[in-house]
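Below: one structure in structure tokens.
With one protein chain withheld, the remaining protein chains of the complex are depicted in position.
After this line comes chain A, so read on.
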Amino acid sequence: MSQLCKLFGTHLKLAFREKQVWFWSIFYPVILLVIFGFIFGKVNDGSSFEAKVAIVQAAPNQVSKQLLQTLSRIPQLELDGDASISQANAMEKLKQKKVDAVITLPQQASSGTIQIWLHQEKIQTTTSQAIKGIVESVAQHLNWSIAEVQPAIKVQSNTVSVGKDDLKYSAFLLTGLIALSISQSGLFNMVQHIELQRTGLLRRLRMTPMSMMTFSLASILVKWVLATIQIVLLTFAGIWLFGATLHIDLLGLLLIFTVGTLSFAAMGYFLVSLSKSMEMYVGLANLASFLMMFISGIFFDVNMLPAFMQSLSHFVPLTYFANGIRDTMLYEMSLSSGALWNNVFILVLWGAGAVIAASLIMKRKKLK
């Protein structure tokens, strides 16, 4: 036990004296959270939509005036100028991407067409889709008003979740990023092991009576401490920057977090066993991390993925870790939940499989 404590202290000193550990384990995840938080948070939060449009009113008439008035009242649309711009100038601005769209109002009051001009490269973006939707809706309301009819059926959209009512996308994203960040630390932090091999220090340590098992355990405990710092930092950053509301079950979280940290460290160890050099290890870790990042539902629900990718996501450990973290941080899922234990079980399977495979490969390497 005293040897474990001494080695834990040594690993802790080594970790905190290494500037790279500070960057990759502490600052990088926060930077990642801020960047992804702003990118995905904004895209998925309807209230943050904004577009700049140029409106061409070549021949002002009663209908075009009414349309202009309505469009200018929509807060999400920022009008470029006062609609006195010519069609040619407006199109030039659109080509230069100075505006998101050009709306050409009808030239006759009795009949006419509202034309929407969008940039070809941006046709699939949410902004273009939203502009089209807004203009179509405005035109429809004006048509009803001219025809003096009231729509019989209205559409009202609502949301439902297994979580509390205050559950927001930012919280979903935050918890996904926490899972991603811990998994990446596990996969990449085995760099130290490669260094020990490269410098010959591992060989020197093997010549002492010290147990390599104790050495590895101390190293994993330090990784757990670093992951704890990460989760606390990310949680506070998420709450402070994005207003994420969390409903945490502490015991459940502790379980999935510990199992996840250990499993991903084991997977990192497996990658070490496959690697002949630092470059190969970093390449493999990047590949694993990159593939998992997009098919495990970190940034968006897996239902949005193509069918074959959806089935792939069922095999990826990060899917279960992210689910487990969300279950315990958003939905207050406790130790009595079967779903939580299902995630834990699959992560344990992955971790155990990785350790066994790595040990076999290492043994074969030694025999050679």
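The rule we apply is simple: a contact is a pair of C-beta atoms (placed from the backbone, for glycine too) under 8 Å apart; a residue touches a chain by one contact, two chains touch by 3 or more; residues count from 1.
Here is the rule we use: contacts and distances are computed from a predicted model.
*Asks:* If you had to name the missing chain as UniProt does, which of "Membrane protein", "DnaJ-like protein", "Electron transfer flavoprotein subunit alpha/FixB family protein" or "ABC transporter ATP-binding protein" would it be?
*Replies:* For the chain not displayed, UniProt's protein name is "ABC transporter ATP-binding protein".
*Asks:* Of A:K97, A:H141, A:R203 or A:R364, which residue touches the hidden chain?
*Replies:* A:R203
*Asks:* What residue numbers in chain A mark contact with the hidden partner chain?
*Replies:* That gives, for chain A, the contact residues 2-3, 6-7, 10, 13-14, 17-18, 199-201, 203-204, 206-210.
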